[in-house]
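Handing you a structure now.
Removed: one protein chain of the complex. Kept in place: all other protein chains.
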Amino acid sequence: MEKEDFFCIGRSVPRIDALDKVLGRAAFAEDLSFPNMLYARVLRAGIPHAIIEEIDSTEAERMPGVVCVLTAKDIPGVNRYGIAFQDQYALAEDKVRYVGDPVALIAAETEAIAEEAVKAIRVRYTELPSITSPRDALAAGALRIHEKGNLLLHTKIRKGNIDQGFIQADVVVENTYRTQMVDHAYMETESGIGMMDKQGNIVIWSANQCPFRDRRQMAGVLRMRENKIRVIRATTGGAFGGKDDVTVEIHIGLLVQATRRTVRLVLDREESLLSQTKRHPIEIWTRWGATKGGKLCAIEGRVLGDKGAYAGLGAFAIKKCGIHLSGPYFIPHIKVDSYSVYTNNPFCSAMRGFGVTQAAIAHEAQMDELARRLRIDPLEFRLMNALDHGMTTATGQVFHDGVGIKATLEKIAEVLSNDPSLGKDRDKGSTRRKRGIGIGSMFYGIGYGFSRQDISSATIEVCEDGSVTLRSGEVDFGQGSDTILCQIVSEELGIRYDEIQMITADTFTTPNGGPTSASRVTYVTGNAVLKASRTLKRTLQAVAEDILKEKDLVFVDEEIHSEAYPHKRIGFKELCKECHQRGLQTVETAWFDNTTEDTDPGTGQGNAYSAYAYASQLAEVEVDVATGKVEVLRIVSATDAGKAINPANVEGQIEGGAAMGIGYALSEEIKLEKGYVRTKSLGEYMIPTSLDVPSIESHIVEVPVSKGPYGAKGVGEPALIPTAPAILNAIADAVGIRVIDLPANLENIYRLIEEKEKAPKRER
Amino acid sequence: MQHYQFDSTRSVEEALRYLSEKGERCRVIAGGTDLIPKLRLDDIHPEFILNILEIEELRGIREEENSITIGPTTTFTEVIESKILSHHFPCLIQAAVSVGGTQIRNRGTIGGNIANASPAADVLPAILALGGDIELRSKASGARTLPLAKAIEGPYRPLIRSDEILTRIIIRKLEGKTRTAFEKLGHRNAMARAQMNLSVVLRLDKEDKILEGRIVPGAILPVARRMKDAEKVLLGKPPEASFIEASVEALADEVSQESEVRLPEYKVPVLKNLARRLLKQCLLKRFE
Partner (left out) sequence: MQPRAVLRMKVNGKAVEVAVDPAWTLLRVLREELGLTGTKQGCGQGDCGVCTVMMNDRAVNACLVLALQADAKEIETVEGLGTPERLHPLQASFIKNGAVQCGFCTPGMLMSAVALLRKSPHPSSEEIKKGISGNLCRCTGYAKIIRAIQDISK
């Protein structure tokens, strides 16, 4: 494969952006300011479903300091956009479909004036009945939220013969799981600032995950050519999928166009919680069958996803949920139907895990319940059924390398055997506090799959003085991708990674990296960077061979030398100068196409993804049966990253993912009431604090995937997905209750414990 | 949008003069942790804001012969760091530790916790359990002292007139053998509004029989108060599980009866469990 002693790969080097961030000088969108700037504010519907009868903005327009008020009638282009389905409106036209629907835009001289002006806009609505559950939306005669009807997408998996499958089953476990609506809760809310430059281009800096896609969305609405719109990613304070869709970009563009001034739009936290995309609440009914020998034979499932008011990217998340419902296991007969259904709830799109986070809640609970019924150890049961090389996935795809699920389970088994007391003593805390352990495993298709364009590119330029610039369209929003990509260049060219000029995510100056999502950057953009590096290296190498009169040259420590005769060397800088003087091309752009073929629409069978990532986690919890409070005592994670290009980075993802998973399992919930958002602040939306997260032991398991750069895969989402399932299984182990409605908060746990106490003892 | 005049004073007299003129149109600010969010959300629109944090007289913790006086602008952090309070009223320290996070505790004040009178307050119920009094002063009427137990009318409605300032919190020292306990239940371990809290203060005689008991649950009723029925059950009793159980049952009945609104299902059973735990902690040498 690759040489194992790497110069830069596999080293936990400090991140290239860390210095600016610790100095407080990294410029996030809200930190940018220009003279004569205007402040924008959005008027949101405040009502879940209604027809707009009239918008009266005269009072607002008259207010001193208000420069511009825009509604749908002022939109110059087409008032429709959407990444996958064009069902969204830059500003609401005839009706509003959820409480956060944008109705009007204001730009004013100060933030305070903008806030006041928004309140002065009078909108007359005729309220419509609001539909707040997918079941209601699918009921016969239900009101249509969009003209095309409330079912947005129905996708299927049909593998084998489900009836045959269940005939073979000796044991069947059936349950309906319900996951809650969750927010990304990044520390930086959606923000951006835009202006018009002297050439009439609109320039926007925003916290985003894909400037190229945002540009595309903007162009249609603004009636501008894409090449006149420049979208630049500002330093972004967390994204996790929430900045994947357009957030503030179109609104800023409209206001810049209308005022020709610089406009800043920063959503406040309440607005972010109310109006920005969320994780789908999904109801998963599923029925699993296994033989008494412990082999899974059949899975049937129905995934009902609450899309909310608009599609965003979310139909694919629900589809991905269905595809991953069977988990990282081999099952010959699978029948799953996934439904994305519109409702008048806040709309859901991409959030870390993209549907698989929800699927794992179901599949890991099912595995434990089956294991219990079969009286097989849960870890053993997983190992018995784990996917391996040569086996077919739920979509009938076969991999011959990179299937690391068993390796991750074996790592967990190793940890358990080194700590014999772990999980053995339920009453270790006291009789009122019960301890338990649980396992969560997962797999995750890297990239987009299904013939959705999944391409990335990168450009490397070597200057005459040997300094190197890397241009890539991907976005580092904290996950460390910028550093990883520099490490790849560093490895290939033997130069210092931290001296590379990294320019990213600017539609005027960088090639299209594709969106930063789906844990794809290391794999897809990494491959593009690798390709470009190696092409450049060949050019440089040819010149070096000519100069040194040796082949078999090594690029390391800023010089190139002969492997056999190390004294025959030339410095990297010298070599670059020589290349330039010979008139050689030292700029290389490379593409990597990860686009897969589409699967059969009737059966979902095909080569859906080019690679999967795998992970298992073990959680130890302590449940206070007196109050329902769950403490997570320990998390052990074994993640198959293929190859960890920067191990500290991978650990950082795992640690952060585990914390997010703890919140998902135990405390986070966007509470909705008839379409109204009742969770209004970060005080009410509770993400874990430092006192809620235990030590996380991360083990990086490397089962290289041949197509990944150095065998690497993505890890961002795999870091999160196993945590909540492991915690829920640990709770079941501790107190014998099965949480099927998330979150497993105080009230939920206490109620389940009480119910169990009161229930007649029955055969388990 | 807020349009207020901001004034700051170093003297109680000046503050009282100010309030006597501006009364209803003025809000007093100390740590601001409750007030500033209200201003931000435009829930209130005072014409004047008077900053009392610079008034030295309102700060500090002083030990007298029979009581301890706490200045209202004492921050939660200062409460936690006070050796006097740690020695005499450990449950007050525990309550203060449970509030928010470091930054909130560095600004939030004990007087603010009382004056805000949130049903979910943490420190207020602990002071009730300790039998604290508050002193209010105004220019018109001078000083008046009343038990904290009589000073809260309803949620967010303290009986503090608009021309008055809370000037002292006075807590009598506990005589003899005492045991105190406090526990807070929240959805996470910091920065959490109480789902429920419980303060327990017990005075025991030489044989550990209960001379006096004070039990104050918080974040369950609109206004926290001592649960007299539950307390009465313990009077004169020896520290035995059976009496603890009887007290816990009485507590459950008392809370259920008082509550006008139907309480969420888990609240009373969990309160019972908490009460049982804290009473056992205080009374039994070996407990679960």
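Per-chain numbering from 1; labels A and B assigned in written order.
Definition applied: a residue touches a chain if its C-beta (ideal position, glycine included) is under 8 Å from a C-beta of that chain, and two chains touch if they have at least 3 such contacts.
The structure displayed is predicted, hence computed values, not measured ones.
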item: Absent-chain contact - pick from A:Gly46, A:Gly238 or A:Pro332; value: A:Gly238
item: Selected residue (touches chain absent from view) among A:Ile439, A:Ala658 or A:Leu672; value: A:Ala658
item: Per the touch definition above, residue among A:Ile121, A:Ala137 or A:Ala185 touching the missing chain; value: A:Ala185
item: Sole contact to the chain not displayed, among A:Asp136, A:Asp170 or A:Asp268; value: A:Asp268
item: Given B:Ile36, B:Ile84, B:Ala140 or B:Ala241, the one touching the chain that is not displayed; value: B:Ile36
item: Those residues of chain A which, in the complete complex, touch the missing chain; value: 12, 14-15, 17-28, 30-31, 33, 112, 184-189, 235-240, 266, 268-269, 477-480, 648-649, 651-652, 654-660, 681-683, 687, 689-691, 693, 695-696
item: Touch list for chain B against the chain that is not drawn; value: 1-6, 8, 29, 31-33, 36-37, 39-40, 49, 51, 53, 77, 100-104, 106-107, 189-191
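Definition applied: only the chains that are shown with their structure count from here on.
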item: Chain A-chain B separation of Cα centroids, rounded to whole Å; value: 44
item: Complex interface listing, chain A residues touching chain B; value: 112-113, 115-116, 430-432, 626-629, 666-667, 683-684, 686, 688-692, 745-747, 750-751, 754
item: Of chain B, residues touching chain A in the complex; value: 1, 101, 185, 187-193, 195, 264-266, 269-270, 273-274, 276-277, 288
